[in-house]
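Below is one structure. I have some questions about it.
A single protein chain has been omitted from the complex, and every remaining protein chain is retained in its original position.
== subunit A ==
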Amino acid sequence: MNENPVIATVSGLTVEVDGRALVDRVSLRIRPGTVTALVGASGSGKTTTGLALLGEYPAGARVTGEVDVRGARIGYVPQHPAAVLNPARRTGSLLRDMARRQVRDLPRSRRRDAARQRVTEALADAQLTGSEEVLDRYPHQLSGGQQQRVVLAQALLLGARVIVADEPTTGQDALTKRRVVGQLAAVAARGIAVLLLSHDLDVVRELADEVLVMRGGRVVEQGPVHRVLDAPTHPWTKELLAEPRTLPYADPELTGAELLTVGGLTARHRTGGSRVTVLSVDRLTLRSGECLAVVGRSGSGKTTLARCLAGLHRDHTGTVLLEGKALPRSLRDRSREQLAAVQYVFQDARAAFDEHRPVLDQVARTAVRLHGTGHREATAEARQVLTDLGLDEILARRLPGRLSGGELQRAALARALLARPRVLVCDEITSGLDPVTRRSLLDLLAVLMRRPNGPSVVLITHDLDTAAPATRVAVLDGGQVVEEGPRERILTAPQHPFTAALLGASRGRGAAARP
């Protein structure tokens, strides 16, 4: 590898916005056919560094240092590929435009075929099957995986020597992660350099040759992947690398009677004019003091189940019993007590807060609405719960936009706790968070559960590491509970092939493999 010529270098790059350094004196070299990983929590400057390779900087940025790509073309696969696909044009439009530019020198009669040929090749290289059909669809009609492959095909068609892949596996289930890893490995095998921006260390370990660990815009540690990940020297790297939580969330001593029971539930969604059954659950129970993890791939019906419990999805048959009493299907028909008893924490904490009002006021609102507390007492109570969850008053008085994702998710938890719920439904509350933030949030959840009168938790997740410390695990696939049982049994001796496949996909990685 040492003989390998460098195709892009970044030296002493500093990017400042309003006097705050997003990236601070970062240097790196990129060689063909290798994978260089920038690792760090969100906000550590990974994306800014990656975009600098493309010659793009945030608005109003002051840039010093040097980025030299020697005229090489650079491709970019962003975290959300849908954002770079034009919603009003068919998927193939940009690919065709790019190909047309490349065949301008050919005689007119041959251009069309040559352009089509190039597009087809790029799609095949990106492992996209059924390409003709995909090109004629609109981006929103494609799956997330297809969107990602189309964006990768664009980079390949460009003839990119370096591809910047921003968090390609974040928020993906284990099976999808495997596919993305395979794809990026194939790209590197073609002699293209990959700059991988990620906080998913399992993926980094598998793919990367070189690792740079970033914190607060600086590179705190760098070196070959095995050296950095197996023998980290910097405390921050060690913290990033710490094992995910394996201690159970719930105290087994505290498990009590059946609290929430779902019976004969069939939920439907309307698509176009027809109603499609997306979930059918014969029976699922949550005992008090227990944490039930609901695991499955995206689209398996996990969130629909959570929404049925919380009264957010009305179009279902069957019953949801709370301590033997049926809960009305719709939120509107539930009494204050029933509303308070089942609280929901959403995946996207930012979207769950009104951006124009201070966090504290919004949290206090729960007590006012659900317990009829006066404004002053509610605020005091909210302040206390927020402090308890690690958000001091100065932070709590800010607008949501000035809090980080992890802090906002804590505020969302505080808001739910203020209702003094019996059941807390947590819908992918850690997806998109970096490992350090994720672990602290899950530790917090365990602390809350273990308190007297603490809530029982339904934990919706696609991540087996997050599910592993739960009391019981239910595996959803295609809207059916394919397997359900104590976590030890599900994780060590899965009965259903789908569970086995999920476990297999994450084998050798994380806590799920070693319960």
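The criterion applied here is as follows: a contact is a pair of C-beta atoms (placed from the backbone, for glycine too) under 8 Å apart; a residue touches a chain by one contact, two chains touch by 3 or more; residues count from 1.
One rule holds for everything that comes next: contacts and distances are computed from a predicted model.
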Going by UniProt, what is the name of the one chain that was not included in the view, given "ABC transporter permease", "Peptidoglycan-associated protein", "Xanthine dehydrogenase" or "YhaN AAA domain-containing protein"? "ABC transporter permease"
Just to verify: which one of A:14, A:27 or A:93 makes contact with the chain not shown? A:93
Using the touch definition up top, pick the residue from A:54, A:321 or A:352 that touches the left-out chain. A:54
Residue touching the undisplayed chain, where the options are A:17, A:158, A:380 or A:444: A:158
Full-complex touch with the removed chain, picking from A:17, A:84 or A:399, is A:84
Residues on subunit A that touch the omitted chain in the whole complex? 54, 56, 76, 78, 83-89, 93-94, 97-98, 101, 138, 140, 154, 158, 272-273
